[in-house]
Each structure stands twice: as structure tokens, then as C-alpha cells.
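Here the complex is missing a single protein chain, while all its other protein chains stay put.
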Amino acid sequence: MNKKLPNFIFTNQFGLLFLVLIFIIIFSTVTDGFTSRFNIFALSRVIAIDIMIGLAMMVVILTGGLNLALGAIGVCAAMFGGWCMEVLGIPIVPSLLLTLGMGSLLGWVNGIITVKTGVHSFIVTLATMSIYFGFMTMLTEAEAFRRLPDLFTDFGSAKLFNKYVSPLLLVSVATCFTLFYLFRFTDIGRKLIAAGANPEAAEVSGISVSRMFIYCHVLSGFLGALAAILLTTRIGAAIPSMAGQLGMDWLLPAFLAPVIGGTLLSGGKLSVFGTMLGAVLVTLLTNGLYLLDVGEFWIRFFLGIILLLAVLLDRARELLTLKNVIVS
Amino acid sequence: MSEFCLEISAANKSFPGVKALDKASFRLRKGSIHALLGENGAGKSTLIKIITGVHKQDSGKLFINGKEETLNNPNDATKFGISVVHQERNLIRRFSVGENLMLNNLPKTLLGLIDYDEIAIQSKKWLEIMDLDIDPSAVVSELTVAKMQLCEIAKALSLKAKILLLDEPTSSLSPKEAENLFSLLRKIVRDEGVSIVFVSHKLEEVFNICDEVTVLRDGQNACTSENINNLDRKKLVRLMIGRDEQIVKSTRKTDKIKDTVLALNKVKTELGHENINLELARSEIMGLYGLVGAGRTELVKCLIGLEKITEGDVLINGKKTAIDSPKSALEKFKIGYISEDRKKEGLILIHNVLDNTSITIWSQIKKAAGLVTDGMIANKVNPYIRKLEVRTPSNYQIISNLSGGNQQKISVAKWLAAGTDVLIIDEPTVGIDIKTKAYLHELIINLADNGTSIILISSDMPEMISLADRIVVMKDFKVNGIVENDRDYDVVSSKIMEFIHS
Amino acid sequence: MKSLFSIVALAAVLLSGNAFAGSSDTKVALVPGGPHPYFAAWERAGQDAVKDFGLGKADYKVPAEWDLSQQNELIESLVGKGYNAVLVFPGDAVGTNKILGELDDAGIPTAALAGCVEQPTKAKMCFGTDTGHSAYLGTKQLIDAMGGKGKIAHFTGFLVDPNTTLRIKAVEKAVAEAGGGVEIIQVIADIDAYEPADEKINAFMAAQGSEVDGIVTTAWVPAVVAAQALTNMGDKRIKMVGIDHDEVVLTAIKAGFVHGTMLQNPYGQGYIGSYAMDKIRSGCTFKADAPWKSTAQTDQFIDSGTVFVDITDVDTYVDAMRGISLEILKTFEGDFLDC
Partner (left out) sequence: MNRTLAAIFKKDWFGLLIVVLVSGLAIAAVKPAFLSPFNLYVLMVSTSYMLIIALAQMIIIAIGQMNLSVGAIGGLVAISFSGLMEVHQISVPVAVLSGLVIGIACGFLNGYITVKSGISAFIITLATLYIFKGINLGITEAEPFYNIPENVKNFGNAKIGNTPIPFLLIIPIIITILMWVFINRTETGRHMLAYGNSVQSAELMGISSSKVVITAHIISGFLAAIAGMLVVCRLQLGTPNIGDSWLLPSFAAPVIGGAVLAGGKVDVIATALGVLIVAIISQALVIFKIDPFFVQIFLGVMILLAVFVNRYREYKQEVRRKIFSSE
């Protein structure tokens, strides 16, 4: 965990920051409307949600696993929250707590199954994804909850800093700092990372690895629910299709942000701010490509190309410099 | 035709920051067993990597059978009949023994498909040369380490190897298995016309089987192809470390040893230990000796809760206790375990010195809201890092970039930091150079003198006898006998052997 | 699509009908839910609208994926680019409302096209197909074709789409009205991807093919696959009513394997929708007493025309559509708008 500043220049975050700035400059010069207040506000809101989704996946990748059920968890939690507010008429704050609780619970189930069976979380969450989502559609019959308290839904369209920034972004950034504190400055955080990096060694060194892994899944569920809450305030209703069929629309942003952000897929090394910048970069690109008239049908193609370049660039940097930052 | 099958003259090799080899030379006489010695970081492994085509020397020539050659990759080396048996087991665990032996040139049927019967037949031949009676279709993962080792050598032979490099071959073998290995090596040198480069830290072995010795120090030749008969242990050590070796004569004051801290009573484990009865007193060093597969590591793993104890009692300070995990072993009972397997169970290679050294103490030192800063950690662990003279550019160095000796020091340091009452030390000096080894020996004794009770697992008889106060001999997951160690090597070792073979 | 060309003719007819003077600064974006052949006609419709009504722009902008957030991102970026009127096929009947509201706050008129958003909404209107009603009519047609009795299977799309539930209910309604003679023996849903649809529908044919007398499909993919399946089986006993104008379905109708299909009017939607947006931007408002239809989702619904075509008029359905579009356009301003 090197704090020497010069090394920052060689970190993944710096590379990303650089890319982000480059693209901001490009887009604001060659496209019309990129810097318009409306667009920046819209961006800030999308980014906020993608960051949260990315973080939710990151904490499971930390264990060397994956959480395919992330989207499903998010939707289930959101629908549950909507139900609490609309049907049970529970006030906002407790409802939100319940929502987060639901997310954590579903994450906990993933964790338990993964740890107890030793089956790779990829498979476990592959299964629980359809189970969670199935129950959700069955119970709600795909009916949305949209008579949510105004105070709650207005939060999604509120504008700050002379209407340039959505409060959602503040929530996400705050979450980033909290996670950074957790992983960088607390014993539990350090244990989570150690367990992810080398379970055997961590276990022998007196860390309860299975407990740590379960924590990671719970945290993932929690953040997933949080992302779902942001999304709900943004679309003003809790709807079953908010993350697409089986909640799989979330998976791409969920992978891209941490992966571009320099989180190690084999586990044991993560980058909170890298994930944040990763999410920013991806959203920025989509938005920019929409603004440049590349022809909507080709957007995926260009997005893919640029993503490829981004990871290759990062790899090149990695080969040039010896990495020793574990949390950043 | 030259009398040397392999010759390297004035090889230089530099890596960013270090000059690994500085005009190093090496000559391997046909049909000889040649010891390549040196402290960790002296350049042994670099030289081996050059011989096996992993690295390419910056300058200097390489001759094979007198002809100058260049090796661009391991395959080239294999073509010239050079093959290496590494410290780490490098067999495909899910494959059969036969297939592993033949993997590089699998026999094929007319259709170009693999012919498994043929594999069985051919591999059998090589297994017999190594006196291995294993079914070629047996799966590797179910063999003992010793057998795996022999399989690797058999594999090397199967590749028509004329030059065989053995890197620390006995590091995980019991003396008997090692002896068996040596006789086989002599045999293949005699019968198969193989020449062997033998890398080891155990000088006894070198004197046991080697004909010639080359010593590297700081990348340079301390001596080249010296005949073993012109050397004795003292000279050799001086060549290696540039000064005389301080022999640790144990200054153990046994008077301190009293009141049992840990006792096993009729213990039975899920791994198959039967009726284990042991007592460990305060500041005692109890040795666990036995052949590979005797169940020593398994026993202590059950003790610290990695595996289950199915019957019998564990008493700590006389109190019946159940240790369900290393976590409770560490936090409730202050028992620590320094694993034999540094890379797998000892260290987190992708993390830095600070995190590895402090992993055991985070929960101890955390403040409100679980706060643990690098600063707090450094204060706690730096003394130990200094005490152990760990050589690292900074606390933020990634462990995998440290030398084996320093890595071992870290995996010890983290348990010193944890301040345990009972410390289980498993093969502490495997593959460790003489300086560090001596250092660790002193350390263990000091720990004991200062009241820590120690369970020492070692397959290195001299080490065992110079350190342990009592030596528990295990065989087939049972305790076969206990030897009070009066530090008279011959007497004690023969007693031990009796128990092993009784 | 050959239908397009005859529709260009429609444009000509319309032009001669009423001359539009000057060019407005209206920039309409026609945003479908995602990449899908149904909406292809919107592109041409937009272009024609620009020509005929002198709009600034009327562009067909497709989200990269069928994904509500993607659609929202696209719409937001379009607004950023200066589009000032949005016609959208709602990515979600409820979820799309929020952004429509925000556009409205930004002074940008919007309308739901082809499918509706649920009220309360800031969308000026829903101009399209009443999904529930269309399913209802289709089922009625099927029941007639079956002679008022028999067993029906219903194949439809993603369950997470509220429209799916509407359709299921609508089919049930039609069956209920038919009295005891007709019963639904099976509903197969969540088959909006071709491979699973093929697997499930054929499995159904194998298991129940002999018992079932009629099939109603209320989503694009199931319609295609079911039509294909019947054609492959060469089965003309089972009556089927499909939805939309995929060539597979149309050919199957001509060949007599499919009884008919419920057609919608994508070109008309795009063309008239753009026109309406321009009117509204130029200060027109909807009449208080406008002859709205009301549906399960909204009571500000204008039917863009849902016609049932079978073998008799499958070749001429384009004219039918033209007729409808013409009607709507003629009366649109008079009936709905205060200018």
C-alpha cells in the first residue's frame, strides 16, 4: 500500500483519470451538447448508478468469485422496498433499511451456499439468479410499484450545484470513500483482502475465510440493493424490468467498472477508486458515442473496441511498472 | 569429443537492478554428479535457468558436448537432453503417472491417436529403472511426495535426458527416502550414462554423493569443479558464505521447562490418527520426527482446527478445550502454526511485507471503528522485521519479489508479532541458506528460553537433535515412541531409527 | 420492406390533401425500445414527415440494447444534442414515465408511440396500439375461426413486461366471453428469444398438438416461431392468429398455415406522431373534449389502427393501413387539437 506520491503516476487510477480527461476534452470539442447542463446532469446520474453496480460486483470479485445474481438481487430488493412503501405504507427511511436488509439477505444466501458447498460462486449465483428473479416475478406478477412517496422519487430528479449534478452521485461517491476506508484502514477490510488473495494462508493465519467470503457476498447484496434504490428514485418506480430479463442488464456495467478499474479477477486485489473511474469512463464513452453520430447500431462495436484498447493500455502500463498497491 | 557434456564460460546475466551472474563458469564432467552450491541469491537459480533455456545469458558461451550452442527456450534444452527436476512438484496431478511420463512424446497409433497401452508399457520401463512399483495408470494426485519426485526423475530420464538438474531434490524427503534416491541417482549415472547437477543446502548430502563441486557467491565463482575429496565441510562453508559457520551448540537451560501447557489425550482424527497422547510443557521444544506420510503435519493441522478431532481430549493449561479453527487457536488459545508450505499456506505472495507480517495482529491492534493504519502496523511489526534482519527495500515490497530466505523470515515474523504461547514450526529451514538457517535455529531456542512452548516438525535429523528437548517419533499416523534428547547425535539418531522401523 | 414504397405513395396523397407551409424548428426523435425490425418503418416515416410537414428533423434513434437505462441514456443524450420533441416506445410502461416528466419540465413535448405508458404521465398522448385490446380482438378472431369452441394455447413474451400480463388477461377475457365452449389449455411466456421459443413451442406441439385447436400469439418472436412450426408440420387444422408483420408470418398466412395476424401501423405512428409533435410545439394544445379512447393503461389513447388481416387481404393490408392513416391524419387536427 504505497503512499509515495510519484508512484501514483504509474497507478491504474492515473491511467484511467488520464483517459477520462482525454475523452472529456474530445467529446466537449467535437460534439454539440456534451457540456450542456442537461447532459452533464444526466451523466452524473447514470454514472452514480453504474459506480454502485460496479462496487457491488467488485466486492465479490475480491474473493476470486463472481456474482451473476447481482441484478436479480437488486430488482428483488427494489420490489420489496416498493412493496413496503406502497402496500404496507411504511415510511421512507425504514423502508429503505428493509430494502438494504433484503439485498444483504439474498447476498448472504449466495455466500452461505458458496462457502458450504465449495462450488464456484459463478455457478451458485447463476442458479440463484433465476431462483430470485423467478420468485420476484411470481410474487409481483410483474406489477410495478409506482405510488412511491414524492419525497423519495423527487430525490432522483433533484439537481445540485446550479443544476449540474444529481444527488445520486454524492451517494455513490460517499459510498466509495466508505469502502475505501473499510478496505484500507480497518482490520475487517484487510482480512477480506487477505482471504481473497490466498484463502489457505489466511485461514492458517487465523482468519475465518468462510466468514470473510460470506461478508463479501452480503456486502455485494447490500450495495446491489443500494444501486437498485438509486435506480428506483431515478425511474420513479420499482419495476420488475428495471434490470432487464433475470437482471442481466446489470452484468456488463458490473464487470466493466471493476475490471477496467484494475481489480484482480483472481481475487485479493481491488481498487475502489479505479472501479469508480472505470464506471465513469464507460458511461462517458456511451454518452459520447451517442452524441457523435456514429450511427446507433454501431455503438456497441465502438464501445467494445475502446474497452479493449483501455484494458490493453492498462496492461501495457502494468508491464512497465511493478505494481504494489493493493487498495486504492 | 570433449570430456565435459556441459560447459559455461564467463556467463554474465543482469536483471534490472541486480547483476545475477558475473563471469560465472561451470563445467559438468560426463558421468559425474556435480554439486552446485551457494547461498540464496548467489546466482544458482539464474545459472540453472540459463542451462535450461529459460533465460539467455547476456554474454558468455555455452557448450554442449564441446559444441557451442544457444538455447532459446526450454524445448531447445530438452532437445539437447537437458532436463530439470524442480523444487515444486511439476506433474499434472489429474493425469496418470504414465501419461505424465510420456506427455512430451506420447506414443501414437497408426491413426495418430494416443496409444494408452503403449504408454503403460513404455512408462513401466522408466518406473522400473527408478525401482517404482506403481501402476502407470495410477493418478498422480494420489501419490506421496517422495513417489512424485521419483516420477519426475523418471520423466526426465524418459526424455532421454543426459544432463539432469536436481534442485533441492530432498527438501521434502525423509532421510531414508533421500538415501534411496541417492542410490538410484548413482545407479542411473552408472547405467544410463547420465550426468547430474545437484543443487542442495544440505552439505551432508553433497559429501554423500557428489564428485565435484562448483560454488557461487554473489554471482561469481567461489570455486569451479573442485574435486569433493579436496574439500571438507568447513572449507565448503567458507567458500559459500565467505566466513566460518558458527555452529549452534545448544545452550538450552532445561530447568525452565515445567507445567504442561498443552496435552493430547487419546486423540483420534478424521484424517486417521489413532490414540495420540502428547504433553508439551512451558518453554519446551518438542520435536515431531517421522518419515514422509507419518502424519505429523496432519496432526498439528487437526490440533489448530483445520481438520477435525473426532475423539479424545485436548487440554490447554489443564482445561479441556475444543479448537474449531485457526482463528480460535490464535485468538483464544494463542497457538500459532508456521506452515511448511510457504507459498501456499504461509504467505500471501501478491501482498507486501507489511500486510504479510501483520496479518495475525490486525484484530489485536485495531482501534475504534476497526481502525488499523499502516502506521500502527509498522510500529508493531518493524521491531520483528529488524530483529530477523529481513532484507527488503521497503515495507511495501511485494513478498514474491523477496528471496526464499527472507520470505521464510516473514512467515516466522508474523507469528512472533502475534506473541503466541505455543508455536508450531513445520520444516522451518527447508531450502534455506546456511546463514538464515543458523539464525532461525538461534531464534527458536531464544523463543523457548523466553517461555514459548514449541512443537518442531523437521525431517532434518541434525536440526532436530540440535534443537528439540524431546523427540516424538511418528509412524502411520500413530506415536511410535518418544526419545529424551541428550544431544548425543549417534545415540539419539539410532534410538529414533529404532522407533521408526519398529 | 416493399410495404414502404406504397406508403410513400400515401405521403403523396397526403401532400396533395393539405399543403404545409414554411419549415419549423421542431426536431423530433423517434426512439424505439431497442433494436427490433418492428420499428424499421419509423425511419422512413420520419424522413417523409420532414419532407411533408417541413419539420426541422425527425430522426430514428435506436438504443444499443433493449434496456430501459440504455434508452434513457439515449434520450438524454438526444436532448443534449438539441432534439426538442420525443416520440418513444416505452422501454417500460411505468419506468419510462419519470424521464418523460423530466423532459416535460425541460419544455420538451413527448408522446408514447406504438405502446403506451401508464398514467399518471406527462406524455401528451399515447399514439399506437392498445396491446391488451389487440390481443383481445385477435383472440376473438381466433375463436370465430375455430367455430366458437375448442382449446386454445397462448404464446407471449417476457413476463417482466407489464404488457405481457395485460395480454394474458385480455386473452382470458375474450375466452370467457365465448362461453364454455373455449378454454385456454396453456400459456407459454418468457420466449422472446428465438432458440428457447423454438424449443418450447415445438415441445408444446409435440405434447398437445393433437388436442389444441387454436393458437394466439401476442409477441413478435413467438408469432414467428409458431408460424414456422405450423408450416414445418404442414398442419392446417390448428388455427393460429399471430401479431405484427414479420415476413414469416405473412408467408404462412398466404400458404394457409396461419389464419391471420393482428397488424399494427408503425409507419402511420411515426408519420402522424411526428406531425402531432410539430403541431404541439407550434402552440397547439389537446382539446379538453378530444375523442380520446381509454385503455387499461391510459385514457389519452389514440388508436393508430389495429387491423386483422387474413388470407383474403394479406396482400392488400398496406392499403388498409393507408386508409386508416389517412383517416386519422385528416381528422387529427380538427378532433384533437386547439391551434
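As written, the chains take the letters A, B and C, and residue 1 is the first residue of each chain.
The criterion applied here is as follows: a contact is a pair of C-beta atoms (placed from the backbone, for glycine too) under 8 Å apart; a residue touches a chain by one contact, two chains touch by 3 or more.
Small disclaimer: the values here were computed from a predicted structure and weren't measured.
Looking at the complex as a whole, the chain kept out of the display touches A, B, C.
Contact with the chain not shown here comes from a single listed residue; of B:86, B:268 or B:478, that residue is B:86.
Only one of the listed residues, A:34, A:155, A:255 or A:273, touches the absent chain: A:255. Shown as candidates are B:296, B:435 or B:495; the residue that touches the absent chain is B:296.
Hidden from this view is one chain, which touches chain C at 35-37, 40, 62, 64, 159, 185-190, 193-196, 198-200, 202-207, 209, 221, 224-225, 228, 232, 246-248. Considering the complete assembly, chain A touches the hidden chain via residues 113, 117-120, 122-124, 126-131, 133-135, 137-138, 141, 246, 252, 255-256, 259, 265-266, 295, 297-305, 307-308, 311-312, 315. Interface with the hidden chain, as seen from chain B, comprises residues 74-75, 78, 84, 86, 88, 90-95, 99, 103-104, 106, 108, 112-114, 141-146, 172, 270-272, 292-294, 296-298, 307, 340, 426-427, 457, 459.
We take it that only the chains that are shown with their structure count from here on.
Of all chain pairs, the one linked by the most C-beta contacts is A-C. Within chain C, not a single residue touches two or more of the remaining chains. Against chain A, in their complex, chain B makes its touches with residues 304, 306, 325-327, 329-331, 336-337, 339, 344-352, 354-355, 359-360, 362-363, 365-366, 369-374, 394, 396-398, 401, 414, 418.
Looking at the complex, you find that chain A touches chain C at residues 31-34, 36, 38-39, 42, 46, 49, 137, 141-144, 146, 153, 156-157, 231, 234-237, 239-242, 244-245, 249, 283, 286-287, 290-291, 296-297, 299-300, 303. The touching residues of chain C, counted against chain A in their complex, run 35, 61-70, 72-74, 76-82, 91-99, 101-102, 106, 118, 158-162, 164-165, 190, 192.
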